[in-house]
Each structure stands twice: as C-alpha cells, then as structure tokens.
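Excluded from the complex is one protein chain; the other protein chains are retained at their positions.
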Amino acid sequence: MPRQDVELGVPLEWLGIVDEQGQVDEELLPDLDDELLVALHRAMVLSRRFDERRLQLQRQGRIGTFAPAIGQEATQLGAISALGEDDWFVPSYRETPMSLWRGTPLWAVLLYDAGYNEGAEPPEGNKDLPIAVPVSSQVPHAAGIGYAARLRDTGEVVLVSFGDGATSEGDFHEGANFAAVHEAPVVLLCQNNQYAISTPLEQQMGSQTIVQKAASYGIPGIRVDGNDLLAVHVAAAEAVERARSGDGPTLIEAVTYRLSVHTTADDPSTYRDEQEEERWREKDPIERFRRYLVDRVAMAEGDVDGLEDEVAERIDEAWEQAEQRMAELGDPVDMFDHVYAERPAYLEQQRDAFQAERGEGGDDG
Amino acid sequence: MPRQDVELGVPLEWLGIVDEQGQVDEELLPDLDDELLVALHRAMVLSRRFDERRLQLQRQGRIGTFAPAIGQEATQLGAISALGEDDWFVPSYRETPMSLWRGTPLWAVLLYDAGYNEGAEPPEGNKDLPIAVPVSSQVPHAAGIGYAARLRDTGEVVLVSFGDGATSEGDFHEGANFAAVHEAPVVLLCQNNQYAISTPLEQQMGSQTIVQKAASYGIPGIRVDGNDLLAVHVAAAEAVERARSGDGPTLIEAVTYRLSVHTTADDPSTYRDEQEEERWREKDPIERFRRYLVDRVAMAEGDVDGLEDEVAERIDEAWEQAEQRMAELGDPVDMFDHVYAERPAYLEQQRDAFQAERGEGGDDG
Amino acid sequence: MAELTMIQALNLALHQEMAADDAMLVLGEDVAQTGGVFRVTQGLKDEFGSERVIDTPLAEASIVGASLGMAVNGCRPVCELQFSGFGYFAMHQLESHAARMRWRSRGRYEVPLVVRMPYGAGVKALEHHSESKEAFFAHVPGLKMVIPSGPRVARGLLVSAIRDPDPVVFFEPKAAYRACKEEVPDEEETVPLGTSRIVREGDDVTLIAYGAMLARTLQAAEQLAEDGIEAEVIDLLTISPLDDSTFTASVRKTGRVVIVHEAHRSFGPAGEVAFRILERSFWWLESPIRRVTGYDVTVPFFAREQAYLPDADRIVRAARTALREE
Partner (left out) sequence: MAELTMIQALNLALHQEMAADDAMLVLGEDVAQTGGVFRVTQGLKDEFGSERVIDTPLAEASIVGASLGMAVNGCRPVCELQFSGFGYFAMHQLESHAARMRWRSRGRYEVPLVVRMPYGAGVKALEHHSESKEAFFAHVPGLKMVIPSGPRVARGLLVSAIRDPDPVVFFEPKAAYRACKEEVPDEEETVPLGTSRIVREGDDVTLIAYGAMLARTLQAAEQLAEDGIEAEVIDLLTISPLDDSTFTASVRKTGRVVIVHEAHRSFGPAGEVAFRILERSFWWLESPIRRVTGYDVTVPFFAREQAYLPDADRIVRAARTALREE
C-alpha cells in the first residue's frame, strides 16, 4: 500500500494496581509473601527517615551534599525487590533506598556523604556498581555487564536505574541500543520524577512519555504508577523474567515525583509551586502502601510506631559507626591508593614527597 | 484503566508513489513542473557519472578516498529539491548529489577529494555546512541553526542528512531531541542504505525500522521508498512545509541501498553477496525515474543520450579546472590560515619558522 | 563601581552583553528558570526572555553542537556546562567542530561561542565536580582557553570572550566564586584574551599561576616576603593562546621559576609554560624550573581534597628549593 501506518512491533503499556484512593485491581495483584511486603514497607520507612536525617546532618555541616529519594521509595523498592541477589545493580546517584536493600550499610552511605572514598566500596559479595554521577553514563555499563552475563551464561540479570533527564543524554540512547541489539539481560528503569534539577519534562523531551522511547530500540516498554509499589514490582518482575529467559531488555518508566530537593544545593521554590508539591504529597507512596498493608496483611497500625523507633535507632547507630570510621580514616595519603593495580614509580615518588612534606622535611616540585 | 496500551501521539507512516514496476499511485502524485523533473533526472545522471569517474580517478591515484552515492540519487535529489535556496543544508560525507544541486561546483568536490582544504569552502551565498566526517555530529548543528532561524524569524528551514548507522550515535539522539523540544524548523533525513560500512541494520539497531525512532522525540515520522524520487520529494516537501509553518521537525527514513563501495577503501564482497546487490540493482532509482519521465513527460529516449555526452563533458572540464586550481594551490604555508580570526603570536612564529626552514636558512625547535 | 563576588561580576558581564547585543544567547542545563546551579545566569531569563535564555535538555554534546549551529546562523551563544567534569561529553563537538568550523570553511563560517564551565576543587562537592583538565582544551588548535582568578578580571575576560569571533572555553574557578569581593566598575571594562599580568613584582623568583591557585600563590609570596624573598607573581589569565612574553621576561630577571596549577602533574599545563621558558629564557635560568601541582591521582572525595591541592606551604617550599639550588 502506498501510504499507510508503520507498526512498532513492540508493546507499550501502562500499569497501575493500587490507586491513590487505595482501590486495588485484584486481577493484577501479584502473589507476594507477607514477609516480603512487610520488609518492603520497613525499607521504605527506613529510607525516608534516613534521607530526613541526612538532610539534618547536611544542614549541620556534618556531611556534604547528597540526593534524597524522598517520594521515590515505591519505585525504587518495588523494582529492586524483583532482582535476585546474584543479579547486578547499576545505580546513578539517587538510589539510596535500592542500595540499602541490596546490602550497603547505612554507615557506608554516610561515609560517602561525608566525602570519604571508602564509602563507595561495595560490600563483600555484593554486585552493585558504585554511584555514577555523570548522568546516563552508567547505562552502557549495564549493557556490557549484561552482555558478559549472557556470554558467560551466568544467568545474571542487570538492573540499571536513571532519571527522566537522563534519557536526553546520548549515553542512554547508545546503551539502550547496545543492549537491545545484543538482547542483553538488562532492565532499564527510568525513575521519572518529573524534573531534572529545575527542568521539567516538557523542556526535557519532545515525547509525551518516556516509555515510547522503547520503540527506538525495538524493546517492550511499560509505564507504571511509580508511587504504587506493587505495580512497579510487577513491571520489574516481568522485565527481569524476560531478561533472564533470553528475550532482552525492557524499558520501565516509573512515574513518580521527587518530593524533596534535587540535592541539598537546590531550592525547588525557584521552579515549582507549593500546590504541585502538595498534590504529589497526597500521593505519598509510603502512606499508600501502609494503608494497603494494614488492610490486607496482618499488620496493625500499632506496628508502625514500633517501626519508627527501631529505624531511628538504626540510624543513630549508623552515624556513630560512620563517625568512628571517619576518625580512623584521617590519613590523606590514601589518595595515592587504587589508581592502578601497582603504583608506578613516578606516583610512588609523588607519594613519598607528600609524606616527606607532611614531616616538614622535604622539598617539593 | 490499570493495564492498557500507551498512545504515541505522533503519526508514523510509509509512503511510495512510483513502484519498482513503474506503477504510479495517481492520487499521491505531486504536481511538479516538467522542467524540474527533467532537471532532477539530469542531476541524477550527472551524480552517477561523476561518482563513476571519481572511482576511476581514485584508482589512478589522482584523488584520495571518497564516499560514492551510487544508488542513493533518488533519495538525495528528491529530498534536496524540496528545500528552498535560502534554506540551510547540513550534510555528512556522502551527499555529493545534494551538494551539486545546491551549487557546489564539480571542481570543488574534486579539489576536496584531492586533499585540498580549499575544496571545502562553500560557494558564495550558499548555505551549506561543509562535509562533516564524524558520524551524526552534524545533527546538533542543524538543531542550532534551526533554533536561530526561528529566533531571528528568518523563515529558513534546515535539512540535515545522515545514514542508518548514524542513528546509533548519541549525537543523533541529542540533536533530534533538541530540535523537537524547541520545535526547530529541521528536517531529519536518514538515508537508510542498509549498511554502515559492513554492519547491516539488524546489528546496528534493535528496532525494525528507523522511522519509529521519531516516537522518541514526539515528532512525525515518514518512511519512504528511497529509490522513488517522487515519494522522497513529497515526504520532504511535507516536512519542509511543516517546519516552515512552525510545527517542528520530521524524521524521514528513506529506504535505499548503497550500490557501490562504502568508500574506496572498502570491499563489499567481504560482507554482502552478489545476489543482494543484484536485487537492488534492479531497483535502480535512475532507471525507474527515467521510465517515468519518458512515459509522462515529453522527454524522448533520445534525449538521454545527449545528456550522457553533456555530462561527460562537464566532468572533463571540472577535472581540468581542479587540476589548474591544484597547481595554483601548491603552497603548504596556507595551513597556518583560518585557525583563528587573527593569528596569535606563537602561531605567527611557527609560520615564520616554517618559511625560514623551507629557505633552508632557519633553525627549528 | 560595586563590590562584587566573581559570580556577581560574571552575571554583570552577561547582563551587559545581552543588553548590548541582541544576537547573544545563553543556554544550558538549568540556566534560565533558576539562573544556573551557581546562579551565574540569574535574572537573565526575566530580563531577556526564554527565547534568548534557554533551559536545554540534559545533553552536553547537543548543547555545544546546537550552540555551534546558532553561532553559524547569526547568534552569539554563551553556553554553560554545569561542571567541567561533564565537559568530556562534549569533547568531540569542541575538538571536531567548534575548533574547526572557521578553518574547515576557509573563513566562511565563524563560531563566536563561549563555553562556560565551573572547574576545580575545594568546594566539598561530589565526584567529577573538582576537575581541572584545561590542558585538554589548550591542546586543541582553534580553541581559546581562559581562566580568571578574581571578580574583576573574570568580568573583563568574559566580555572579551563573548565578543571574540572564535570559540572560547571559559573555566570559572568554583573555589573563587564567592571567596572574595572586588571593586568592579559599572561601565564597560574588558581584559584582552591572550595577555597575562604581573600581579606582584619581585626580583628573586617568578611564581606563575592562574585560576583558584592564584590566591594561594599570592599567599605564598607574602610568606616568602616575611623572609625577605621577593617573588614576582604572574597570573596567566589565558591558557591558550599563551602569552609567553610576560613570564619569559620575568624569568630573565629572577632566574628562578615555580609554576603552580591544580591540574594533575603529568602532562599538565606546566609542561608548556616550562617549554616556552626553555625556548626563550634558558640561558637565564639559575636553577631548574619547578612545579607545584595536583597529584597524578583522581581528585579524592572532599574529605581529602585539600591534601590534593597545592597550598601556600608547598609553593613556599618549592620557591625556597628553587632559590637554594644553583
């Protein structure tokens, strides 16, 4: 036919399960253990309180700037809980809830926030890449890890997380296409929190949704209510399953909202209004999930208070541990470590000169 | 609704007008002057013969490597003829047919091929950017030129051309998105000639078509038979019109085939078979258009022979002119020109030293 | 005449140049609505509108590439990359196009483009926010590379960069953004590109620095003066094209040199400065040229960044060594 529509050849879907009013679509409801549900709720609360505490610590000058995930807990925990322990997780810089779930200790996060490289070391046995600050640059890494997993037949899946703004970068495009061409076992999770610092979606991209970018790579895309933990979990579980069974990547767009600052250097009042924030506060993902739990799972309202105390205590302890580690880690000479597997001669000399200078004895230059 | 399809919000279409058998879809047929049609045919033949001659010249060692457009003449001339003289043209490196149509003299192309920078200078008054070798890197330039045109209200449209492989580069993605967000008057012409050097489409991208990448940017996309000059022209004219009236960019995928080598350094027999080339040779765009002209326009078969002679003569003359220019342009000291508007002191010194050395008198270093 | 921080001084330059030239545009991530992460572009959008002050998508290569297109089509874009550590995303657009368009088109197309990037360590920022890789850009023919040290020269250099017909990479020392205020005249003032300046005269040793390291170098000079050593301090201002007359002349006077930069040591800018001295003033050298630089390690996270950076003590020690040797 001379003039006709072109078919995409891939599905692009929307998914929600528990809506804002707490209405549940029973058919779509996943069959998850109560234990897991309770753990996820606990993780959401922990992350929220941890972010709040860190905002305080930052204001007191005890840690530096960081990117809170407040408002995005359902997206992050819904997705990460679909990943197996032996799978890979490739974060950007706002994924504290996910990292904690994967086993990074609270004190390590604090150490990182306080400017210590040691905070970035992944815990023993954990398969997370460290934080990637350059936006989108981690997407190709995920494609490569996935390629290697397929080649070496390890059965691993890779979940990579990034923001709405990140989809504008060339690296997103190249990484997604690389994964798609090679049908690498990769889950591309876009946390659409509506802003890239001050830039809203409509100034960020020509498309109305992010999920439709999946069409570019010929991969399935699913757009999901990112404040609905169960919906995100279902979408992620499907994507993980697809990846694991050899059918390649999926693009997930989780529609959510950053309720707090971009980082502590940011002032949202310069680019968005209170009303908008208020509307989204009403959709708070923790509150929605708590109500669901209280309704459906044998969890009493009372349990929540106990949880708050427990969480506060864990955070206190973590800060103490972090402070202790910081005291031990004073020595800046460690900056000469880990540049190469073996320190080359000229670097050894620079290190020696640095040490000598600190003894005030040495020459420089 | 909890689970449903996502709408793209933009049309993605296929278009063909004159098919391989010469069947014409009368309804879609554009109303073009006979004069223009004859000129386009002449331009196709000129380009074809010019490429063939250059292949000879290259084999004789008189010019260096270049990228012939053999097989892609309908795509290039169909598209470029939809652009106004006051519009901008942003090529990559395989657009000789388009450049010639826009007024670049044959001898300038030859000068470029022979390794003289002077061959890259756009003719007076012409609004073409010079050849861009780094794949896709010119796409953002087009977005910027378009932005400036809109801002300054010049009414200009920008047509940027690139290949199928080029769509994998981050710069394509970023440039297309930039143009889309700002509704810049840009026409994105992808010449899908099936290969990026040796790499076929299915190893290049996850998607089945290139046109569907338009969805990523929320812009209309049209896939067109790239060996059907009229179809390409209609698609390009619509896109130019859309851009000019303020409705932003369009992605055109012209499906064609590179009948010859990638560049003269390439040996296609290492990656594709004779049969495939034969199938495409049967779809030769010039032959298809010639038949259409003879049928529809008052052009006799005989006119074609006269055309061949005329074209051969023009090419002979151009080579003479180019040789003459080369003889005049011997002086390598010109390499110190045009680095900055004004030559800084250290560069002046380097130039002086260069000149002194050629007189054998000077020091170096 | 007002007392301004470097941020305010840069902002003044942008305001005045936009007002003077309709062709000037400002673009980048978050430059319009919020006035940039450091607020250097604050107020521009309100005054000149969102067509001329543009929040772009998050994509550095296209910011530079589109700016180039704008420049070719009659505009004077000043684009911001949020931190120089993200400038590598646009390296190919700078190296392969911005630097070459004039040359490639034999002068037909000019690229009067300024690419602003905050650079350098010392503000307790995250990874990639402390880079000082000016050597990359200085090594590319066709680009100019400028680094101011204080508010007043920052303003004057930015105005010159905006008016320059060629692409300028303009590094702004974050550590000096709000570190001090200086008198900056209301009326127009330019500092020419390609000219360094002597900020302190002295006969004993030449200290060469730029950007955020200038303040530390001046501090070192004060310390040396306490012992009766008079250092001549030179602020390069433009890294490329490098003004080598001022410092080579100084070396002929002092015979002793220390070059200071926070960039990594190996293959850093000091190499070029030293070579120009070798080429022009070798016979006047009384001791080996010395350098005080960042180390050849990735800039550590902020708990250790001060240890990475040259400080006045290291500079003083190097100067003393240069003076002791002969």
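Chains: A, B and C, in written order; residue numbering restarts at 1 for each.
The definition used in the following text is that a residue touches a chain if its C-beta (ideal position, glycine included) is under 8 Å from a C-beta of that chain, and two chains touch if they have at least 3 such contacts.
Just so it is clear, the structure is predicted and the values come from calculations on it, not from any experiment.
Partners of the chain left out, restricted to shown chains and counted across the full complex, are A, B, C. Residue C:A99 is the one among C:A13, C:V78, C:A99 or C:V292 that touches the chain missing from this view.
Among C:M24, C:A221 or C:I289, only C:I289 touches the chain left out of the display.
In the complete complex, the residue from B:A166, B:A179, B:I286 or B:L307 that touches the missing chain is B:A166. Summarising the interface, chain C meets the missing chain with residues 85-86, 88-89, 91-92, 95-96, 99-100, 103-104, 127-128, 133, 135-136, 138-142, 240, 242, 263-264, 266-272, 274-275, 278-279, 282-283, 287-291, 296-298.
Listed for chain B, the residues touching the missing chain in the whole complex are 64-65, 93, 112, 114-117, 119-120, 131, 133-136, 165-166, 168-171, 196-199, 203-205, 265-267, 270-271, 326, 329, 332-336, 339, 346-347, 350, 354, 357, 362-365. Not every partner is drawn; the one left out touches chain A at residues 88, 117-118, 120-122, 129-130, 132, 134, 137, 139-149, 151-152, 154, 156, 170-171, 173-175, 177-178, 181-182, 337-341, 344-347, 365.
In this text, only the chains that are shown with their structure count from here on.
Per-chain Cα centroids separate chain B from chain C by 39 Å. Multi-chain contact residues of chain C, defined as those touching 2 or more other chains: 56-57, 59, 61-62.
Listed for chain A are residues 168-171, 203-205, each touching two or more other chains.
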